[in-house]
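The other protein chains are all here in position, but one chain of the complex has been omitted.
Labels run A and B following the written order; every chain starts at residue 1.
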Amino acid sequence: MSAITSPAFKDNVRAALQDRQLQQALSEVAPGLAARRGAARAGLPEFEALRDRGRDIKDHTLAHLDLYLEAFEKKAGEAGSHVHFAPTAEDARQIVRTICRDAKARVVTKGKSMISEEIGLNPCLEADGLEVVETDLGEYLIQIRGETPSHIIAPAIHLTQDQVEADFRRLHTGLPAGRQLVEPAQLVAEARQILREKFIAADVGITGANFLIAETGSSVIVTNEGNGDLTQSLPKVHVVLASIEKLVPTLEDTNTLIRLLARSATGQEISTYTTFSTGPRRAADPDGPEQCHIVILDNGRAELLGSEFREVLRCIRCGACMNHCPVYTAIGGHAYGWVYPGPIGAVLTPALIGVHSAKHLPNASTFCGRCEEVCPMKIPLPGLMRHWREEEFSSGDTPLLYRLGLRAWAAAAKRPRLYHALARIGIPLLAALGRRRGAFRRLPLAGGWTRYRDLAAPQSRTFQALWADTKAGVPR
Amino acid sequence: MSAGASSRDAVIFKIRKALGTYDSAQRRTTVAERLGAPPPPLVPERAKRPKEGQRSLLRSFLEGQSATVIEVASTTEVPAAVARFLRSANLPLRVRVGDDPYLDALAWNSEPALERRKGPAEGNDEVGLSHAASAVAETGTLVLASGADNPVTLGFLPETHIVVVEDKDLVGGYEGAWAKIRARFGKGAMPRTVNFISGPSRTADIGGQLVMGAHGPRRLCVILVRG
Partner (left out) sequence: MPGSGKARPRVGLFVTCLVDLFRPSVGFAAVKLLTDAGCEVDVPVRQTCCGQPAYNSGDKATTEAIAQLTIAAFEAHDYVVAPSGSCAGMLKLHYPALLKGDPAWSARAAAFAAKVHELVSFLVNVRGVSTVDATLEARATYHDSCSGLRELGVREQPRKLLRSVKGLELVELTDADVCCGFGGTFSVKYPDISNAIVERKAEHIAATGADMLLAGDLGCLMNMAGKLSRQGRKIAVRHVAEVLAGELSDPAIGESP
């Protein structure tokens, strides 16, 4: 399993806020993604109606997921694919290890796959002596740094160009030291050259899947680079890693989701390459893999189907939620501590690694609602985060001091007479204390606030007290 | 029972348990009907334009993605258009093609200097030439099916990809593309790969700046045959 640092969320956040390069990278890229999504939506009048359709397609599929998986398995088998079911992450790792072993693989190329991160595949294969090469440029950039992705579609969003140049010079020692690496185009050309050799040398190519289509037994990937296509076409063996909820009934259903995906992710009308793969090469095909394996992972998702978190399984991995999240765009993806960052991560991570480890994630939200507003699948993300807070509260996982404060406040809030009586005493006192400056620079019990902000003093008396006076004819 | 079958059953069972349901005839009928006769998708207005509108959408989207679009009046002019494009891009007059009767039948003797080599793309091929199954106006997307006539690597290994598409195969939306695939391969059947290609390869992963030719072709040229 990918290393989990979610329990250290607050430390992660502190580090992220002080990381100047991360902050620079976030401020450069994130606002553009949100703006472009807005423009794409404005350019397609049917966008909102398509969101409803997309949500309905996923809801229908999830309600019949067992049967659609069976239908997919049958069709994929007819096309010559081997379909493997993996109840757990360990099962999935073993399946892929066995496939690689049977193929006598030495080099493995990978297209972007969040599932492979989730199950911790790379270190496992490397321990078997395999060379594993990420081919999505962003994934390659972080692989050579030994980092994990910080965004689900732009994994290296946190890196600046200078950092990339430094990494290339450090790692690509076979190339002339005096070469120019000033322009992004030069860096891309170098990555292309290095990775081209790996594409050709690979024995096994592993890709993820945005969708698995039951009607045809196909898997679908979307890229702008074309790396997924080279990964899955050149080696002898193609392995698809997908989780159970990627199922979609028909090609037409996929059309609807494709109409939403790229527009929500990057504001493009469609990704440069949307590829539908079905089985290995046919007898007459001059190229393509000889074997196609599809590994379908559960790892806790089946359980979600029966829970109040079911809607999170509609996700099509566009990343719009995090692009629009004020928290994500302030702290970046690594702070979330595991594979899935941003609002989707705040809901999914507790489900997959346990709410105790991930407890900060659903709490670190202002519930501004932008994620739900932009989610193409209309996942009610803030409401789902609130469900996690309810679970934490009822299991006693909320910090003690906070619980006590809440209980004291609740005792008064449920009793209007007591509440107003206490307020009539406390508020004028606080108002008097703050009258000179009009605000507090420091206030006991309010350290979290006053560390960074002044706290306005109350006016003088409560509204209820003043209103009672008004009603009694006492002038204000 | 093999480990594979028991894993599969375990996952299916867990799903049924979570859904609070079981394998029933009624649910099977729902799924079978949905797969057999899917409800019509919501097709955007812009996918329903007449042919002239489709052509201009296709061109503007492809050019917007930095692809080159060349219109020729008939198939007779295709080899000349290919040669002209290669010369303008300073590329050698050599293309890799599949074993495609349609491409074979083109008037190549009008361009004797233009060399065609058949087969899957090789490492040092600079140009791949494909015939598209269709082109979709709604997003400027070419649809290519893999086969002996069109090895998939033609569109990804060489730095330049030239795609010939006939005006009669231009459709408004993705639905039209699938209709043609189904007509050719049968309902529910697919070739190994169907590629939707909407421009040359690109990345913005470095400093957020757009660069062409990340791994796939740097150049995409579309030849639209009117006749």
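Operating definition for what follows: a residue touches a chain if its C-beta (ideal position, glycine included) is under 8 Å from a C-beta of that chain, and two chains touch if they have at least 3 such contacts.
Bear in mind the structure is a predicted one, so any value in this text is a computation, not a measurement.
Q: Which chains here would be touched by the one that got left out?
A: Over the full assembly, the chain not pictured touches A.
Q: For the chain that's not shown, point to the residue among A:A166, A:A284, A:L404 or A:A439 touching it.
A: A:A439
Q: Please output the residues of chain A touching the missing chain, sorted low to high.
A: Given the touch definition above, chain A has residues 10, 13-14, 17, 326-327, 330-331, 363-370, 372-373, 386, 388-394, 398, 402, 406, 409-410, 412-414, 416, 419-420, 423, 427, 435-439, 441, 446, 448-449, 451-464, 466-468, 476 touching the missing chain.
The definition used in the following text is that only the chains that are shown with their structure count from here on.
Q: Between chain A and chain B, what's the gap in Å when you average each chain's C-alpha atoms?
A: 29
Q: Quick one: in the complex, what on chain B touches chain A?
A: 4, 7-8, 10-12, 14-21, 23, 27-28, 30-31, 34-35, 38, 40-42, 44-46, 61, 65, 98-99, 119-121, 123, 138-141, 146-148, 151-153, 155-157, 173-175, 178, 188-209, 211, 213-217
Q: Residue numbers of chain A touching chain B in their complex, please.
A: By the definition above, chain A touches chain B via 28-29, 32, 44-46, 49-50, 53, 60, 63-71, 73, 75, 79, 84-87, 91, 135-138, 141, 154, 156, 160-161, 164, 184-185, 187-189, 191-192, 195-196, 199-200, 214-218, 224-227, 229-230, 233-234, 244, 249-253, 255-256, 258-259, 269-282, 284-288, 296, 298, 302-307.
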